[in-house]
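The other protein chains are all here in position, but one chain of the complex has been omitted.
Chain naming follows the written order as A and B, and within any one chain the residues start at number 1.
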Amino acid sequence: MNATGYNFAYLDEQTKRMIRRAILKAVAIPGYQVPFGGREMPLPYGWGTGGIQVTASIIGADDVLKVIDQGADDTTNAVNIRRFFAKTAGVTTTEHTTDATIIQTRHRIPEVLLSAHQTIVYQVPTPEPLRWIEPREAETRKMHALTEYGIMHVGLYEDIARFGRVTTSYNYPVRVNARYVMSPSPIPKFDNPKMDQMDALQLFGAGREKRVYAIPPHTSVESLDFEDHPFQIETWEERCALCDADDSFLDEVITDDAGTRMHVCSDSDYCRDRQEAGHVGDGGPE
Amino acid sequence: MSDFDDAPLLRVSGLTHRYGNTIACRDVSFELYPGEVLGIVGESGSGKTTLLDCLSGRLRPSTGEVAYDVRGRGLLDIHRQLSEPERRMLMRTDWGIVLQDPREGLRMRVSAGANVGERLMAIGARHYGEIRAQAVDWMERVELDLARIDDPPSTFSGGMRQRLQIARNLVTGPRLVFMDEPTSGLDVSVQARLLDLLRRLTRELNLASIVVTHDLGVVRLLSHRLIVMRDGEVVEHGLTDRVLDDPRHPYTQLLVSSILPV
Partner (left out) sequence: MYVAVKGGETAIENAEKLLAEERRGNPDVPEISLEQISEQLSLSVDRVMAEGSLHDRKLASLAIKQARGDLVEAIFLLRAYRTTLPRFGASEPLDTAQMAIQRRVSATFKDLPGGQILGPSFDYTHRLLDFDLAENGAMPEPAPEADTPVDATMPRVADLLGEEGLIEREIPNDQDAGEPLDLTRDAARFPLDRATRMQGLARGDEGFLLSLGYSTQRGYGRNHPFAGEIRLGEASVEFIPEELGFAIEIADITVTECQMVNRFQGSDEIPAQFTRGYGLVFGHNERKAMSAALVDRALRAEELGEATDAPAQDQEFVLSHADNVEASGFVQHLKLPHYVDFQSELITVRALRAEALDKQAAE
């Protein structure tokens, strides 16, 4: 089912070239936000227009696309974006992480290690990690240029002084290649360590804010912390009720009116693979 | 004063600044030596605040030079021989600036401890415990109640805010501190304690300082030397006691007589 009257992957070739040039610059300066002439997409701003434009500009007819939202292939927004590319580019889509050449994601990084032949495209709502401290772009640009990042640690200091711990749990800022402070997009901090020295190319697209940025393969990505209060990720006492995983990000699901909970993998493909390999969880509360 | 080093820390020559056709300060020149406190007095509109802004790197003068003895590099014009990153680095390490309104010099919603620690974090301190220990140490040195270390300065009195501003500036061990009317707006008894603290700290730390004020009482207590400004020009310049006790320029005489007895 091809959308008639539109170019391959919706965007015209000139626009794709413009975005690819911005991506090349982004790859050359890891973590730096490159402005690009973001287009108005037929999907709403805030719903992945940045990621879609990045994917559209790099996707080829041979690519295999996977789209996830909250780690799952079957969430409506993921389904909708996959549908968009199936319609406009006619590419093969997959739910299997390892089969994909391009993975577009919102809010998660898959549990399995990504490899050198893959590119992960993050949808980014607010690319500026300093936005909450300084709303003005003219000023944040200067802070990045001069590496004036002390204020980021002031925030961490405040958390520790008040709560004994850093309370940021997602969109946890990172420093890329020991230079730029960067928003990892609203992934849980659980996923931050996966960004460090990743084999795959990581691209970030922010449609509304018209910025792209990138982490080339094998680049250091450090979550901001203090030496005596090192960065820590979420842990669960529970295991996945379906596949018994104890190493994946778990979603809490309420199963009845009494508020009974069970925990299942947020990465639906990882969970299914484990179940197919014979891992069985306790099934959750009966 | 023989106990000052031979080389100046700051050398200002021919500094002039215009706003449009108005000249805010004209042809100001002086030197400042390590550990020396220089007072700049004048009425409002005399150009002393413009001068301070030019000296402290926040305003580029129309002409003239502000040369500072940058560590390891010698005297350099901060406006024309330092890049913006270098100047900003200087401002948050080797310099301090205490503003008249502490709300502008502090982060009002961030705890006192973080206010003190910010400069350390800005230059790369990454050990929470050490930053906190420094904040505690500086809270004590400026005589602030340690129990208030996690409170934001929005809950502090005016005098406490000024103390916090001083601690926040001194934590990186600067060699030069600019002060813009540091005691105005405070009660007389609070002023006296604050001046006492400033005098002790500048002496203990061998801190050079430039204090801009309209209050001759402040300069008499704090400064070694004095510059008197009127209509953008320096009308008198000398040792504080000499200028205040034996003013030569008619304007200084007027200024001194109008506030006597100090």
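Quick note on the criterion: a contact is a pair of C-beta atoms (placed from the backbone, for glycine too) under 8 Å apart; a residue touches a chain by one contact, two chains touch by 3 or more.
The model shown is predicted, which means the values in this text are computed figures rather than measured ones.
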**Request:** Please pick, from A:Glu40, A:Asp62 or A:Glu276, the residue that touches the omitted chain in the full complex.
**Result:** A:Glu40
**Fill in**
By the document's definition of touch, the residue of A:Ser115, A:Gln197 or A:Thr255 touching the omitted chain is A:Thr255
**Item:** Residue in contact with the excluded chain [from A:Arg17, A:His117, A:Arg165 or A:His218]
**Value:** A:Arg165
**chain A, residues in touch with the chain not shown (by the definition above)** = 6, 10, 12, 22, 35-42, 44-47, 49, 69-72, 74-80, 83, 106-108, 125, 135-138, 141, 163-165, 167, 169-171, 186-190, 208, 210, 234, 241-242, 249-253, 255, 262, 264, 266, 268, 283-284
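What we mean here is this: only the chains that are shown with their structure count from here on.
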**Between chain A and chain B, centroid-to-centroid distance (C-alpha), Å** = 47
**Message:** Give the list of chain B residues in touch with chain A in this complex.
**Reply:** 84-85, 88, 107, 110-111, 113-114, 117-119, 121-123, 125-129, 131-132, 149-150
**Complete:** Touching chain B in the complex, chain A uses residues 145-151, 153-154, 156-158, 160-162, 225-229
